[in-house]
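Following this message is one structure expressed as structure tokens.
Note that one protein chain of the assembly has been removed; the remaining protein chains are unaltered in position.
Chain IDs A and B follow the sequence of writing; residue 1 opens each chain.
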Amino acid sequence: MNGFIAAGIIGISLGAQYALLALGFTLMFGILGVINFAHGAFYVVGGYFTYAAVSWLGLPFPAAVIVAVLLAGALGYVFELVVLEPVIQDYLATLMLTLGFHLILTTAILVIFGPESPHFEFPVSGAIRGEGFYIPYANLIVLAISALAIGAIYLIMHRTDFGRALRALADDRAVAAAQGIHPRRLFPLAFAVATVLAALTGALVTPMLALAPNLGESVLTTSFMIVILGGLGSIGGATIAAFVVGIVEAYSSVYLGGSQGALALFIIVLVILVVRPRGLFGSEFVGH
Amino acid sequence: MGAFVARIGRAELACIVLSVLAFSVPFLTHDRLFYSISNQIMIAVIAAFSVFIMLRMNLISFAVPAFMAIGGYAAAIAARNGLTDVFALMAIAFAFPALVALPLGALVLRLRGVYFVLVTYILSEILQLFLFETPGLTGGSNGIAGIPAATFFGISLGRYEYVLLTTAGILLLATVITAATTRYYGQQFSAIEENEVLAQSLGLVVWRYKVIGFVIAGGVAGLGGYALVTMLLTAHPSSFSSFSGVSYITYAIVGGRTSILGPVVGSTILVWASNLFSSQAQYSQGLFGVLIVFVIFAAKGGIVGTAEYWLKRWLRKRSDPGAGDDLAPVGRSKDAA
Partner (left out) sequence: MRNKYYLAFPVAAAIAVLSLSVASPARAADCELKMGVMGPLSGGAAAWGDAMRLGAEFAAAEANQKGGLKIGADTCHVTVLPYDSKYTVEGAAAGGNYFASQGVNFIIGPVGSPEATGVKPVAERNGQITFNSAYAKDAIGPQWPLAFHQVVGPGTWASPVVAEAKKHFDIKSVVVVAPNDQGGTDIASVDADAYRAQGIEASEEYYQRGTTNFAPIVARMLSKNPDVIDTASSPPADAATMAKQLRQAGFTGPLARLGGPGTAQILNAVGGMKNLGNFYWAEIVPIDDPKVKSLWDDYKKVMGKAAPNNSLFATSVAASRLVLKAISKAGTQKDVNAVRDALRSLPVVDPNLGKGAWTGKETYGIAQEMGFPVGMGMIKDGKNLGVRAIDVTTK
């Protein structure tokens, strides 16, 4: 029985990480219809910028995280404004441009920091220990920050003018523009927010796990899977899907092993999609 | 003659001519690098054709490496068990993935476009795991090495020159199939691409054409997988990674999704560039990224689309210097709907 509970706790921790990770991707893909292939690269960038702020600038960890994600956000803002904005309506061109940016960012990290993992630790160590289970404090912090971030984004998207304007733009750009909403001002900002979220996840999670230049790809796969499973257009759906994926992954890996566990996870996701083609909570008819 | 060209299509004819010309490479040079790059380009073109067929219906398929693997491994297993006739192997390489694509497509093509994209990505991952879990059949993580060379009416096709000719033959077959499919179903595919819901309401059984496209795209990808396995004489899981699917999609989009010449042009330029960049050590991926960004930035409709646009403008201006800029902009804007 201990193993069963322990696996569940691991699943929830995983789910919290995935929820934070997928949040930025949900914003871009689920709501604005933009496939951001550079999402994983921003995750890695968040980790490395924080590492640089801590080791080269000597900043304390929380300050380093803030500096790092703001820098990453600025990078995302500029990229969207200069490179993506002219083709933002063409989802294929956007896909290609963000893919190119992913390759450039990853290579830059590789060249600047080298291929080896640096020493990068989460400032808080230790765990709550109980009968046959443990919850690292770091995981609890990530859980808390995930909840805050998800709540904040939900409020922004549904209760502020900015969020309403974004959703209007996603629905019908021409009409929204005619009503006085400026896409050129809002989209780069939205992209920057998504970038900040990806970088924040990287900044928090990579010190717990490992930091290396090539982590972006698997992060992208997971984000993609969660957003689709949750259903496009739904922040709540993506969050729930993140926990579903985390818990399924934890149980299947613990009981079937890493390789068969991954196979089981993918097949379960496939089956769910075949049974519910709109994803678990898919609602709005976004994009194509 | 004009009617014949019009029936087949100018771009399609150009592609067929190019793949016939590919047969001449072994006779023109003995340079190893040229062989290697030509071989890689030809395989990339076949894979990009598979992407192209689905792109004609506005669907991105990440499953190309999975179908390549099914075709390549099926042929490798057949060869290992004694069947080496090159025509039989090509047939197997086309048929197996096509057969797998049929029930898969029936299930998966009910999903809307974006969901389909993700599901195809998962298919690639599932296939890698399947290869790993079946060492008895597929060699597992080691793959199948030392595949016997194919035979052409009894002649062994082991020499490098013959490998090239084999690949050229596979390319020709893939080109003809792709051209025929996209021409024959051109109207239906375009209708689905433009507005699926509208097409459905006008009586088009959208789902049926999607499945047809998916099955043929699977078969074409299988041919590409066989060509890859022939070039390396090894069927190895690392040749069919899900990220390689991204490369093939890139070749098709950068080349231009509006014409069958697109995959050809995109593959040629990007594979050549990738080889060039690999000698630049750790910068190789970054340089490739720069190239993609540059090309898409400068030519949104892909290279062929942009070239066609400028060609039409130039021809128009020649016949009527006063003509205005009234041609539609390059590339397709997908408005939310």
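As a convention for this text, a contact is a pair of C-beta atoms (placed from the backbone, for glycine too) under 8 Å apart; a residue touches a chain by one contact, two chains touch by 3 or more.
None of the values given here were measured: they were computed from a predicted structure.
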**Report entry** Selected from B:Thr167, B:Ser239 or B:Ser259 as touching the chain missing from the view
**Finding:** B:Ser239
**Report entry** Which of B:Thr134, B:Ser201 or B:Gln280 contacts the chain that the document leaves out
**Finding:** B:Gln280
Requested in this report: Consider the whole complex, including the chain that is not shown, and state which of A:Leu110, A:Ala176, A:Ala190 or A:Ile226 touches that chain.
Outcome: A:Leu110
**Report entry** In chain A, positions touching the absent partner
**Finding:** 3, 6-7, 10-11, 13-14, 17, 82-83, 85-86, 106-107, 110, 114-121, 127, 129, 134, 136, 205, 208-215, 217-219, 221, 249-251, 253-255, 257-259, 261-262
Requested in this report: Determine and list the chain B residues touching the chain excluded from the picture.
Outcome: 31-37, 40, 129, 132, 140-143, 145, 160, 228, 231-234, 236-239, 241, 275-282, 284-285, 287, 290-291, 293-294, 297-298, 300
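What we mean here is this: only the chains that are shown with their structure count from here on.
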Query raised in the report: So what's the Cα centroid distance for chain A and chain B, whole Å?
Result: 31
Query raised in the report: Of all residues in chain A, which touch chain B in the complex?
Result: 29, 33, 83, 86-87, 89-93, 95-97, 99-104, 106-108, 110-111, 115, 170-174, 217, 221, 224-225, 228, 232, 259-260, 262-263, 266-267, 269-270, 273-274, 277-279, 285-288
Requested in this report: Write out the stretch or stretches of chain B touching chain A in their complex.
Outcome: 58, 60, 107-108, 110-115, 118-119, 121-122, 125-126, 129-130, 132-133, 242-243, 246, 250, 253-254, 257, 282-293, 296-297, 300, 331-337
